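With one protein chain removed, the remaining protein chains of the complex are shown where they sit.
Labels run A, B and C following the written order; every chain starts at residue 1.
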Amino acid sequence: MIESYLPQASTFAGDIDWLFSMVFWIVGAWFLVCSGVFFWLVFKFRVPNGSQATAEYITGEEKSQKRWVTIPHLLVLFCDVFIIYGAVKVWYDVKQYLPPPDQEIQIIAQQWAWTFVHPGADQKFDTADDIHTVNELRLQEDAVYHYHLSSNDVMHDFSVPVFRLKQDAIPGRVITGWFTPTESGEFDIQCAEICGIGHGLMPARLVVEDAAAHTAWLAERSPVKLAAVTSPVVEN
Amino acid sequence: MSAGLSSGSNDGLEPIDRTAKRPVVANGILGMMLFILTEVMLFAGLVSAFTIAKSAAPVWPPPGQPRLPIEATAFNSVVLFASAVALLFAHRAFHKGDRESMRRPMWLALGLGSFFVIFQGFEWVTLLSEGLTMTSSTYGAFFYLIVGIHALHAFGAIALLARANHRLQQGWLTPGLFGAAEMFWFFVVGVWPVIYLVVYL
Amino acid sequence: MRLKSLRLKGFLILGLVGMALIWPDFAEACAVCGAAQDEATRKAFVGTTAFMTFLPLGMLFLVVGWYIRRTLQREEEEEQRSER
Partner (left out) sequence: MAESIPTQPSDPHADDHHHEEQSFVSKYLLSTDHKVIGMQYMFTGMAMALIGGFMAYAFRMQLAFPGVEVPLWGVVTPANYTALVTNHGAIMIFWVAMPVLIAAFGNYLIPLMVGCDDMVFPKINRLSYQIFLLSAIVLISSYFVDGGGFGGAWTTYPPLSAKAEYNLTPMGASIFIGAVGLEFVAFLLGGINFITTAMNARAPGMKLYDIPMVIWMIVIASILFMVSVGPLLAGAIMLLFDQQLGTAFYDPNRGGDPVLWQHLFWFFGHPEVYVVLLPAIGITAEIITVFSRKKLFAYRTVLNTAIGTGVLSFCVWAHHQFISGIDPRMAHVFTLTTLLISIPIAEMMFVYIATLYGGAIRLATPMLWALAFIFEFLIGGVTGIFLGASGADIYLHDTYFVLAHFHYTFFPIAIIGTFAGVTYWFPKMFGKMMSDRLGKIHFWGTIIPFNFIFIPLFFLGAGGQHRRIYDFQNFPALAGEGMQDLRILATTSLLVMLGFQLVFFYNFITSLMKGKAAGKNPWKANTLEWTAESPPPHGNWKELPTVYRGPYEYSVPGREKDYWPQDEPN
């Protein structure tokens, strides 16, 4: 379903879309059956307003009558099992399991901008060769990324619709997660948790590029040149 | 409206034949039970919040903050329990219909309860002078919040008990009022050990 | 509160909870869970979640259950009295 709106640009995007479609078909079928029966009953047993027609006397307390409710209800339960299984599996893969990383980044949210930190050549954060960018995240295609998400002031939410990824940023905590971009291109990053009056003005761009282009960009932003183009990290 | 069929605002005392709709518990008591359900959850929320804050702190209680007076409060807790025991005696006398011998335990329960609140007040003054305030740390903030809300409930319960006692002196204390008042007081007493265990120890 | 239908539901719920427990991977492994202090907070959150969920349910089962049972009992008594 969702893939017709947005490209699937991460490894787990397809799983989430699959889950969405599965739920859609199951509940869609239920909805059609229920509303079909509902409208059929309304039209079949409709009488004019002033009519003297009387109804049948059905208590619904007898077992043979209750069957009409209990059997669909067991079927709902049956369908629920599938949905629960799918949901738990997808959730586990996206949020709980952590594949070994190729790259790591820090994401720092604040009112109302995103700061992204690449560790630079030494692969360590908080060193001189860290590369800071504001409102632009450049990633390498097909690399497993770990992100460390934090916030400087209020709650934000790092949301990348094409990745189908969303995670709240909570002040005072660093939240770790992962993703693997699979499609190069330029996409939206949104803030999905209200963070004050500038909440609507917190767009960032995501650029996914192939390994060569990414390496070139990292080299260009390397600490030597960094001194010249000091990134405008907004201190709170 | 005929008295026999009137609904409602009775507390089950009138000698009218209402067997068809005699309530399981009197209105006042049922209302108080429901109110106490809410209050229990209020304290459950506070205690949960306190537990979470405590777990997040590397050292608890925070260094540099005065310690709570555990022994003095233990003594004060005993006073509070004594007041509940006195109220139990009053309860027994009331349900025997012996309003005369109910008076002394009522006064005792009221007196001990008031002593508890006043003693807490002194404790607060001491702690404040030692530098534990609401803004000095979450430790202090939670202490004053939880104990303060408990004290507010104690005030309310004492006021209700005093009202019941007043009615008793006037000679028309109803089971509804007495039941509601004693239930509220037992709630205030019953929730205290939980607070003592969680906040003080 | 007809126990019969509740029992059926109880079985189903138990079955589902059991199913959740069978997936040890999902239940145990937590790669994203962080440092020791985080772990304490995490435990506190889980603990208070359980506490706040079951406390009201327990109270309601006790208080409301008792009240409903008493009322139903009394209704039965009255029915018998009126039959006599």
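Methods note: contacts are C-beta pairs under 8 Å (C-beta built on N, C-alpha and C of every residue); 3 or more make two chains touch, one makes a residue touch a chain.
Keep in mind it's a predicted model, so treat the numbers as computed, not measured.
*Asks:* With touch defined as in the header, list the contact partners of the absent chain among those displayed.
*Replies:* Those shown chains that the absent chain touches are A, B, C.
*Asks:* For the chain not shown, which residue from B:Leu132, B:Ala180 or B:Val199 touches it across the whole complex?
*Replies:* B:Ala180
*Asks:* Under the stated touch rule, tell me which residues of subunit C contact the chain that is not displayed.
*Replies:* Touching the missing chain: residues 1-2, 5-6, 9, 13, 16-17, 20, 23, 26-28, 30, 32-33, 41-42, 45-46, 48-49, 52-53, 56-57, 59-60, 64, 67-68, 71-72, 75.
*Asks:* Contact with the hidden chain only, please: which subunit B residues?
*Replies:* Here the touching residues of subunit B are 1-2, 5-11, 13-14, 20-21, 23-28, 30-32, 34-35, 37-46, 48-49, 52-53, 56-57, 62, 134-135, 137-139, 141-142, 145, 149, 160, 163, 172, 174, 176-177, 180, 184.
*Asks:* If the hidden chain were put back, which residues of subunit A would touch it?
*Replies:* On the subunit A side, contact with the omitted chain comes from 1-2, 5-6, 15-16, 19-20, 23-24, 26-28, 30-31, 34-35, 37-38, 41-42, 45-49, 51, 53-61, 65-66, 68-69, 72-73, 76-77, 80, 83-84, 86-92, 94-96, 111, 153-155, 157, 159, 161-162, 164-168, 170-173, 175, 187-188, 190-201, 203.
Going forward, only the chains that are shown with their structure count from here on.
*Asks:* Taking each chain's centre as its mean C-alpha position, how far apart are subunit A and subunit B in Å?
*Replies:* Computed from C-alpha means, the inter-chain centre distance equals 48 Å.
*Asks:* Once you find the CA centre of subunit A and the CA centre of subunit C, what distance in Å lies between them?
*Replies:* 31
*Asks:* Going through subunit C residue by residue, note those that touch at least 2 other chains and give them in order.
*Replies:* Correct list: empty.
*Asks:* Which positions in subunit A are in touch with at least two other chains?
*Replies:* none
*Asks:* Quick check on the complex: what are the subunit B residues that touch subunit C?
*Replies:* 19-20, 22, 24-25, 30, 33, 37, 40-41, 44-45, 48, 51-52, 54-56, 58
*Asks:* Going by the contact rule set out above, which residues of subunit A touch subunit C in the complex?
*Replies:* Going by the criterion above, the answer is residues 77, 81, 84, 88-89, 92, 95-98, 173-177.
*Asks:* Given the complex with subunit A, which residues does subunit C contribute to the contact?
*Replies:* The touching residues are 12, 16, 19-20, 23, 25-26, 29-32, 34, 38.
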